[in-house]
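The complex appears here minus one protein chain, its other protein chains still in place.
First chain written, first letter: the chains are A, B and C, and each begins at residue 1.
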Amino acid sequence: MPRDDAPLTREQVFDAYRTVLRARALDDRRFVLNRAGKLAFIISPRGHEVAQVAAITALEPGRDRFCLYYRNFAAALACGFTPEELMLSAFARAADPSSGGRQTPGNFGSRRRGVVIGSSTVGPQIPKAAGIGLALKWKGEGALCYVSFGEGATSQGDFHEGLNFAAIHHCPVIFFCENNHWAISVPQALQVAGPGVAERAAAYGIPGVRVRGDDFFGVYDAVRDAASRARAGEGPTLIEAEVLRLQSHSTDDDQRTYRDATELAAEAARDPIPRMRDALIERGWLTTESDDAMREQVSREVERATEAAEAAPDPDPGSLSRHVYADA
Amino acid sequence: MPRDDAPLTREQVFDAYRTVLRARALDDRRFVLNRAGKLAFIISPRGHEVAQVAAITALEPGRDRFCLYYRNFAAALACGFTPEELMLSAFARAADPSSGGRQTPGNFGSRRRGVVIGSSTVGPQIPKAAGIGLALKWKGEGALCYVSFGEGATSQGDFHEGLNFAAIHHCPVIFFCENNHWAISVPQALQVAGPGVAERAAAYGIPGVRVRGDDFFGVYDAVRDAASRARAGEGPTLIEAEVLRLQSHSTDDDQRTYRDATELAAEAARDPIPRMRDALIERGWLTTESDDAMREQVSREVERATEAAEAAPDPDPGSLSRHVYADA
Amino acid sequence: MPERNLVQAVRDALDEEMARDERVCVLGEDVGLKGGVFKATEGLQQRYGVQRVLDTPLAESSIAAVAQGLSLEGFRPVAEMQFVDYSFPAFNQIVNEIAKVRYRSNGDFSCPLVIRAPTGGGVRGALYHSQSPEAFFCHVPGLKVVLPSTPVDAKGLLKAAIRDPDPVIFLEPKKLYRAERQEVAEGEAAVLPLGAAAVVREGVDVTAVTYGYMRTVTVQAAARLSQDGIEVEIIDLRTLRPWDVETCARSIHKTGRVAVIYEANRTGGFGAEVAAELAERCFASLDAPVSRIASPDVPAMPFSPSLEHAFMLNPDKVADGLRRVARY
Partner (left out) sequence: MPERNLVQAVRDALDEEMARDERVCVLGEDVGLKGGVFKATEGLQQRYGVQRVLDTPLAESSIAAVAQGLSLEGFRPVAEMQFVDYSFPAFNQIVNEIAKVRYRSNGDFSCPLVIRAPTGGGVRGALYHSQSPEAFFCHVPGLKVVLPSTPVDAKGLLKAAIRDPDPVIFLEPKKLYRAERQEVAEGEAAVLPLGAAAVVREGVDVTAVTYGYMRTVTVQAAARLSQDGIEVEIIDLRTLRPWDVETCARSIHKTGRVAVIYEANRTGGFGAEVAAELAERCFASLDAPVSRIASPDVPAMPFSPSLEHAFMLNPDKVADGLRRVARY
């Protein structure tokens, strides 16, 4: 785990890169399974993976809290969810650690990992994270709460209420906006008045930072700085990572019906994963051979995860009414 | 009615000053009636009067729309409510033009005057005003929507949603925050993160202006500028008028239990009405004699209004179920 | 007459009303070029332009508020909540503001508008795309609530809702969007009155009062019971507020037995109102207790097919319940 002042090690970057590849390979696999009628519904992180993994790499799973949103498939892996666990959730199996098959995949939760169970509702996690941050501040152990969301979520009143509260009470919270410029079919121009999300931080007197979401080191640095401030009692930070939504919103959506074809083609050519690979090769940390080997390994992992999850049992219908309230 | 480019005339200022005096005299009278057990509940505009009347003076009652809040007693007078009408509402009489005695006084409404009926709920009028503004933009007649609220209301998600919407669609709306630095007992430091309300405008890419609420001409100019922009299709403006709450929040509150006594005394000495009077005397528009005469006249008016309202009939209990839905 | 499924009928109703009355406009998330996540508004933006078919920010409170503002200015907005589960951020605007405008202004203002939302489960939408919260809205004086179950009813009642002088919550069972196709009338001939139930099947042994997707399930259950010699009279309420007590009472007078069948959580569901009212009104005619057949008191239906199935009412469960009433 990185300490505030420790530099990013080559191992960490390697791990992160592997996580990014895992996310992509799992996602590819899920699409195949979806087309085969085996998976009902997918929300793809495609285009967001590098930003998500870079952010989590700058934090401390096990120590910090994570309020993730439905597109945080790669972030969930970085928080410690295994490929098999995510596949269990895709198949809605009983052993899905997030919800035992109760929620659509993408609602990640694991108490022991500090990943706070979310819902499919856009926005409510933002002020909730402020409350978690307040609790962490009271506990005084230097932990922080990371909360992520799309730029569409910034339109909700809850975004404002959460930032205002966290800023007033200097809560150790990192507000991480993955701005892919689209909320389903609504473009940023119809969603976010003004210059952008990062600029909204000033309204609350907190730092606002915009980073390129395909720049692993840039995102890492921004989050690490925010984390240092949070742990030092200096309060929250709002980070806007500019990313691309390389897939439609979900498997229920087809973005070609509302987005420009040339724009889509141009974005497809800007996939962040090759960019990360090239950056690592440039640093001499990766070769095309080691890259291929890693991909090979990841692909076997995904195979095993899929098989195990597919074979796992469904939830017992008799469990339907459990956990509405505490067991008596 | 002032046109965008017309300078403020002496008559207008006189009218405005008379309205300010009326508001104060009516308020004094209401407190007497409250102590006598004749009025149940009052929210005083004391300290806000000059700002309120200056703002409305810069607009066009009859043409524009006004979404007022419960402290806008002086603004309501400026919009054309008569002293008798406001007293009818204080006594909850059937002839109360706002609600026929159904709402607590302070929920002003009059279709023909463009004063949009509000509720006692803090905040919801803000995005509603954005919707009204959108409609006015569609109608294209140059009318605008003015919406006012306290700084406490800026904490609501609805504040953010309203500003974001109005800014995206360049709605002709003036967001007018009467910042008295207290929301009942909660001070601004626990309410508004960051430098202040006006600074929040930048988050939406719209102009934000801070004015002294005891400066009649300053408030007037700020609102007139905002109105010009709104009517020219340049979108909304956020104005923060710094005012004092010279009374407790309402007759159900006693601010001495939570505010510093020296601060209260210092504020009492900064009543905006003498300041406005002095400014007018300085311009040679008023003499102490004409001031006294005006006060005399206002006081007789208030007397008549009170008598008429007190003598007016209560709502017919048989009308209880009317206007839940349209008459069949 | 053209054959239409339910979602096409909704679209036709919108299209016809927009063509008929230029005050009618549509707003919501993704209602524009995408045509809504269920395609209920497909093609409308192309036909009526970006003003009358407006993609809003992702902020339900402001969607309701803006609709209200437009309505107060004489437009006839039809706002879409993408799923009724996501109408809760707008709950304050709906319950405190929209529903009470007419009443609190003593009839001076009114607020005719429609809020449409897909409701109910059975499409693997899991906890946050499956709820049936109609009871919340049915408890609110000032609102009307419609919940159709056929293309003909959806079109006829939506047209009536748009023309109604009061705010209407219009809930569309998403499970039925692409179910049955019917010949649906056009223009004025299509309009149906709010507040009238339909006798869907005649029978002498037991009355089943239901609405929405449960109508379909109950029809299937009745077919099975018919083989056992039990003839069920099925009443589809169609409008829940106001609801058609008379038609139900008339049927019970004949059958002496009644079950209320609804998809929502049993406790506090709208079926409780129906059951309570019918038990009181029809006391002297009843040969068996008024029975409720409803979903279990579990937050909403889970994603896993095994749990979804365990949650949902189906023809078997409904037939069992009806048989018990018939044999009491």
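Here, a residue touches a chain if its C-beta (ideal position, glycine included) is under 8 Å from a C-beta of that chain, and two chains touch if they have at least 3 such contacts.
What you are looking at is a predicted structure, and each value in this text was computed from that prediction instead of being measured.
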Exercise. Which one touches the absent chain: B:41, B:138 or B:217?
Worked result: B:41
For this session: Please pick, from B:19, B:57, B:72 or B:121, the residue that touches the omitted chain in the full complex.
Result: B:121
Seminar exercise, completed: Touch with the missing chain holds, among A:132, A:153 or A:298, for A:132
Problem set entry | Absent-chain contact - pick from A:49, A:64, A:158 or A:301 | A:158
Problem set entry | Absent chain, residues of chain C that touch it | 61, 85, 88-89, 91-92, 95-96, 99-100, 103-104, 127-128, 133, 135-136, 138-142, 241, 264-265, 267-273, 275-277, 279-281, 283, 286, 288-292, 297-300
For this session: Pick out the residues on chain A that sit against the missing chain.
Result: 65, 96-100, 102-103, 107, 109-111, 116-117, 119, 121, 124, 126-136, 138-139, 145, 157-158, 161-162, 164-165, 168, 322-326
For this session: Go through chain B and note every residue touching the omitted chain.
Result: 40-41, 92-94, 99-105, 119-123, 152-153, 155-158, 183-186, 190-192, 252-253, 257-258, 314-321, 324
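Convention: only the chains that are shown with their structure count from here on.
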Problem set entry | chain A and chain C, separation of their C-alpha mean positions in angstrom | 36
Problem set entry | Centre distance in Å when chain A and chain B are each reduced to the mean of their C-alpha atoms | 46
For this session: Spell out, as numbers or ranges, the residues of chain A touching 2 or more other chains.
Result: 155-158, 190-192
For this session: Mark out which residues of chain C touch at least two other chains, giving numbers and ranges.
Result: 56-57, 59, 61-62, 89
